[in-house]
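A protein chain is absent from this complex, but the other protein chains hold their places.
After this line comes subunit A, so read on.
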């Protein structure tokens, strides 16, 4: 009787179910109403400050694909967790080293059409992107005077080995301008030996300035604020036009930055999830040997 009464009684709402998305009809049209931001639910209640300090500084930079796509319509915590589990399982079998745009890498893939069923390509990483299992990078090289770019999916099981031959960064985040540069800037020997780096040393930055071929180019490089280019030698009108297309207010746009990033609390959660495997990932990142010879770079 008591239980029956309790069941029938009308009571005030509980906070747990309020956050489960019971409200809101679907929006008509994609841009009519701003995208709903999912509420952040803490996985652990206490010691937030300690957790924040425990994330290594370079976690976001070394393993950028572990952070999910920030678009709220596509986000689901369970799916991201399952995806991270699959990523870690793959990394346990094939180590994916730390690399940046500008590093020279060699990738061995299984190829049914190649002799020996294996194909190796060496090139400079000009771009990387994607999140989760879709993470990719593009390697560029010039072979027999023909520029070749190959996009590799980092978690594809066809890839047998990824090794970083020269770990370095460049002045820009993307090196797509190498397509319009003189070919010597994109040429690397296919039998290049790996250049070893001291464990714990910061990643060297190559301040190389690239010379471009004469116009026409693939893009208007003068509008891209690139640091790694020599003086383009264009008439003044190009730079005047470039100034009109500048968006100097973007660096003050906090909401834009917010929409493009995962909040720090969630990054802490993600790091906590993969921290048991972090030592293993770290060990496969850099070689433990000392630098033997000093390499002079042009």
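To be clear about the criterion, a contact is a pair of C-beta atoms (placed from the backbone, for glycine too) under 8 Å apart; a residue touches a chain by one contact, two chains touch by 3 or more; residues count from 1.
Operating definition for what follows: contacts and distances are computed from a predicted model.
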Chain not present in the shown complex, as UniProt names it (candidates "hydroxymethylglutaryl-CoA lyase", "Diamine acetyltransferase 1", "Serine/threonine-protein phosphatase 2A 55 kDa regulatory subunit B" or "Large ribosomal subunit protein uL3m"): "Large ribosomal subunit protein uL3m"
Selected residue (touches chain absent from view) among A:134, A:215, A:241 or A:256: A:134
Touching the absent chain when the full complex is considered, from A:62, A:142 or A:159: A:159
Absent-chain interface as seen on subunit A, which is shown: 2-3, 6-14, 17, 21-30, 32, 73-76, 78-80, 82-83, 86-87, 89-90, 92-94, 110, 117-118, 132-134, 153, 155-160
